[in-house]
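Apart from one protein chain that is not included, each protein chain of the complex appears where it belongs.
The block that comes next holds chain A.
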Amino acid sequence: MVSLVRAELRKLLGLRTAWVGMVAGLVAAPALVFVNAPATRRALADGTWGDPSDLGFQSLGIGLLGAMILGVVAVSSEYTSTGEDSPDGRQLITTLTAAPRRHRLLAAKGAALTLVVAVQGTLTAVATLGLVEMVHGAAIPSPAPARVAGAVLYWVLLGLLAYAITLIFRNGVVTLTVLIVNSSMVSVSYLLTKVTPLAAYLPDIVGAHMFLRDVGDVRIAPVTAGLVMTAWVAALLGLAAWLFQRRDA
């Protein structure tokens, strides 16, 4: 099992797209702090900014792209064709001949992904929160360690969510479209909360309650939010594993 995790780490970190995701996430979140600084300062001064303790954590949002991209490419890279002259050639064939026990393979891949995303999430959180403190200083309270941990956990769960969805569809485009459109452009999940408060429990937005106070109109306790999101991710991973085991490669 250890050798499988090592192989999966090597595979993931050997992909250019994985690095693009990690670096983009790591750079984008702190950069947004700078870009938004003047507007944020005004909002804090006239009291229109909500809970000031959310500020640093709100800025983390864009960095989550990194976690999603990692979750997607860990799987989509297995399914891309190795070349025009070999239509059935995919890395997955090599992967499954090297590790034919599929549940173990998925566990090893998930472990490697979790490690990388946790490191990327921690680095982004530390950099972004540090920067927010530098820029806005006394206007906001210091971030509580429990909330930082909640944010990193959200990161990891979102990476695993992207991993599960990509395994189910065997295609990264579907996952990226669903997750990125939903998280950055038009949040279907958020719009649904206007229809029914239950939509606040959808996997992508419920997790935000782990580290943010003001999310939509519904208040969910951080631990409840963490448990609900974990349950979603576990269920989707279970479905993905069941399909992966049954399908022909």
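By definition in this document, a contact is a pair of C-beta atoms (placed from the backbone, for glycine too) under 8 Å apart; a residue touches a chain by one contact, two chains touch by 3 or more; residues count from 1.
Just so it is clear, contacts and distances are computed from a predicted model.
Candidate names were "Branched-chain amino acid ABC transporter permease", "Heme exporter protein B", "ATP-binding cassette domain-containing protein" or "hydrogenase (acceptor)", and the UniProt protein name of the unshown chain is "ATP-binding cassette domain-containing protein". The chain not shown here is touched by just one of A:23, A:45 or A:98, and that residue is A:98. For the chain missing from the display, the contacting residue among A:59, A:77, A:128 or A:193 is A:77, taking the whole complex into account.
Mapped onto chain A, the interface with the missing chain covers residues 3-4, 6-7, 10-11, 14-17, 77, 80-83, 85-91, 93-94, 96-101, 246, 248-249.
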